[in-house]
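One protein chain is absent from this view; the other protein chains keep their places.
All chains are identified by letter, namely A, B and C, in their written order; residue positions are counted from 1 within each chain.
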Amino acid sequence: MLAKIHITLKKDVLDPQGSVIANSLKSLGFDNVRDVRQGKFIELEIEGKDRDTATKQCNEMCEKLLANLVIEDYSVEIES
Amino acid sequence: MLAKIHITLKKDVLDPQGSVIANSLKSLGFDNVRDVRQGKFIELEIEGKDRDTATKQCNEMCEKLLANLVIEDYSVEIES
Amino acid sequence: MTSSKWQFQTDQTLVESHGLKFDEFEKIVEGLGREPNLTELGIFSAMWNEHCSYKSSKFWLKKLPTSGDRVVQGPGENAGVIDIDDGDVAVFKMESHNHPSFLEPYQGAATGVGGILRDVFTMGARPVANLNALRFGEPNHPKTKHLLSGVVSGIGGYGNCIGVPTVGGEVNFHPSYNGNILVNAMTVGIAKRDKIFYSAAAGIGNPVVYVGSKTGRDGIHGATMASAEFDEDSEEKKPTVQVGDPFTEKLLLEACLELMKEEAIIAIQDMGAAGLTSSSIEMASKGNVGLEINLSKVPMRAQNMSAYELMLSESQERMLMVLDPSKETMAREIFQKWDLEFEVIGRVTDTKKLILIMNGKEEASIPINILVEDAPEYQRDYIIEEPSPIKEYLPEDFDQSEIIPDLLTMIAHPDLCSRKWIWEQYDHMVMADTVVRPGSDAAVVRVHGSNKGLAISTDCSPVYCKHNPYEGGKHAVVETWRNLVASGALPIAITDCMNFGNPEKPEIMGQFVECIRGMGDACSKLNYPVVSGNVSLYNETNGEGIYPTPAIGGVGLIKDLSNVKTISLKGEGNYLCIVGKSNNHLGNSKYMTIIQKKEDGGTPAINLDEELANGHFVLELINKQLVMSSHDVGEGGILIAVAEMCIAGNLGLNIDEDKEFSHRYFFGENQSRYLIEIKQENFEQIKQLAKSKNISFEKLGEVNQENIRINKSNIIKVSELKHYYERGISEI
Partner (left out) sequence: MKTHVVVFPGSNCDRDVAVAIEKIIGSLPKMVWHKDTSIDQSDLIVVPGGFSYGDYLRCGAMASTSPIMKSVIENAIKGVPVLGICNGFQILIESGLLQGALMRNSSLSFICRDVIIKTTNSKSIFTNKSKISKMPIAHNEGNFFASDDQIKKMEDNEQIAFQYCNENGDINDESNPNGSIKNIAGILNQNKNVLGMMPHPERAAENIHGCEDGKTIFESILN
């Protein structure tokens, strides 16, 4: 199964990278861009048959390693 | 409208981060993980009403700034 | 085959797309006694392109002086080696990564650093310093900012991670690089003289071992790309640029150095350009043996890789070794400890052929000598153009009331301003042996655990080279030499990176020939041989070549670290003096290019006898502890050099009023000069010494608290100057 994991900064955490991108986009002429946030996107192949087990495992991976819960949120989707 | 942009390394391009993450996950006991790839996830607010225009603009942003097409692919989704 | 000359089965366009000319292909067929298969064609193409075969440059490179008392290994191995006393050696080389850096500045620059680091640790040396020589297009060219920031973060990204300090370098901006930036990276390492490793394979039957990262489809044909001119759509072609993995390189470095402590490695060679192809062939050729390689054993990252792809992949962070068979198990354990691939992929044979097997089938069988000895070598036509004429400018040619405003404009210009924005992005202190940080003449790193150090500097003046390649070649060499001297080091040897346009154009080839001649004369005179180097040709876009850019990296020895000198002024009341004659040459100076916005007036000639004498004089004063600080007078002339010393030391200077108040005096760039700060009470003694040696020596002024004062109406606060100096690069 393919797991797609998104890791994003929590709403109240400043995202300097996002603001730099926003400024660059504006200077390229994209004036209608607001509020850019950059996060991580992790794809992984996970062996197994059961989506729920896979989801549970991925959540655990995020808690233990992939995300820093002090500043980040995560979400997991499983595709089979 | 909210644009969700995924930027990932092209298939044959080395993803050093991905392989180190895979090893770490394995050593944490997640033995059924294969093939981890790490990419970027960018969310941005784009003003306007027309989805097609927004998509076109986001594609342009990727080509011009957000992605380096020598090594990366991108995909754009617009949510309204 | 369409051409009447061609009676071969092989498709002509296939041959051409491999960058091979018809007669080169003929030579292959002759050598093999048959037509090559695709894998073999790929191998020839990689080995015979400009980047690996040096076919246009070899003839001329042989003219450079390469030997000297301290040279342990000159050109021909992965890096040059010089003796630095006590059984220690310094190992160094510079290499270009120009084309990839233009396409993907971060990864291109990063993998350039990775590649040159491998060249150095392959020889058994622990890398202790990285430097670079960078050239970008005009500061306001739309691509410059992006390329500059990508390259700088790529160099930092790799060097910082692997933990080797990036201690210096140079960067300049010029329209001739708008479509072809230059990224030259240099690494210096330290080893024991009796523990240097070479690449000659030996011992029939010995295992050939692959270590490091897995092989993927990265940069296939990278080496061919690096030797081809750019055109409008090369950006569209999107050739695969390699992605660097500094973490794996760090592991590879530690694992290799650990194994090198044992008597296990018979030969070792990094996989750089043209990966497995050039490394295996080089090892076989140097050892005059054959290799049989089973490609099925090569650790692969991608699926279904063909023999062709495996041989041409430029995946990074890989090495090839020939091992003592009795040490195989021990070696494997070391690489496993570091989580790296370790695979026996072949054997040394007595066939003098490279034989490749994959899935039990022979994929290639090529006699090594036709790949190496029969490689094409050209004596390309060249035209030596008349150097631009020397012009003398008079004081009244320029408005003298503008001297201070001109100073401010010049010192804020990207070519002269502080490079702090760059070096602060490089970890220049890791290893805790950095004695002189970036920003002085040469960087100085301590030889770990001793009280001696290496001084290192990179330099080149392309504008000088363009207008007089012979003098320009001399300049590049001499500038590094002078930087080392000013730091208190005995200069020992150089590495070079010859960046030029298309050598098939006679006027470009002429530039190459003349630069080499100038470099050679300077090296010979200064006893400063070339021990390693690299050539990057075809730096052209749409038929426009770059300026000739022979970047030089010089290395010197400081026997006692208490004798290290920096440029920063030390104390109020001291005298600042000029060593060397001032002939007021303004031609092609920074004043001309920045303020007058033209390249005019010719390249100043260097008198090498004077250069040598002045340098030795400065070294003698330093060794006698008579010098407080020192700086060579380079780009921008005396006033820029003074400004740099004042800003660094946070002090000012009262310039004596007897000086000619003119642009040509303050901004003239004739060479072979130094500024040295001395105690007042030593002035007479030094003056006598200079006189006895027939060396020009004069007092320029006296150090004060806060101003540079030329006369009562031309004064500038150092703090204000500093403000201009420091804002430059980050504003691009």
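By our rule, contacts are C-beta pairs under 8 Å (C-beta built on N, C-alpha and C of every residue); 3 or more make two chains touch, one makes a residue touch a chain.
These figures come from a predicted structure and were not determined experimentally.
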Residue among C:153, C:351 or C:527 that touches the chain left out of view: C:153
Contacting the left-out chain in the complete assembly, out of C:171, C:251, C:484 or C:569: C:251
Touch with the omitted chain, as defined above, among C:430, C:605 or C:732: C:430
Residues of chain A in contact with the chain not shown: 13, 16-17, 20, 64-66, 68, 70-71
On chain B, residues whose C-beta touches the chain left out of the figure: 16-17, 20-21, 24, 27-28, 38
Interface with the undisplayed chain - residues on chain C: 153, 156-157, 160-163, 245-248, 250-251, 338-339, 423-433, 435, 446, 561
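Assume only the chains that are shown with their structure count from here on.
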Interchain centroid distance [CA atoms averaged], chain A/chain C, Å: 41
Cα-centroid distance, chain A relative to chain B, in whole angstrom: 10
Residues of chain C touching at least two other chains: none
Of all residues in chain B, the ones touching two or more other chains: none
Chain C residues touching chain B - in the complex, by the definition given at the top: 103-104, 107, 213, 216-218, 238-245, 247-248, 301-302, 315-316, 339
Chain C contact footprint on chain B (complex, rising order): 9, 12-16, 20, 23, 68-71
Chain A - residues contacting chain B, complex: 6-8, 18, 21-22, 24-25, 28, 30, 32-48, 57, 60-61, 64-66
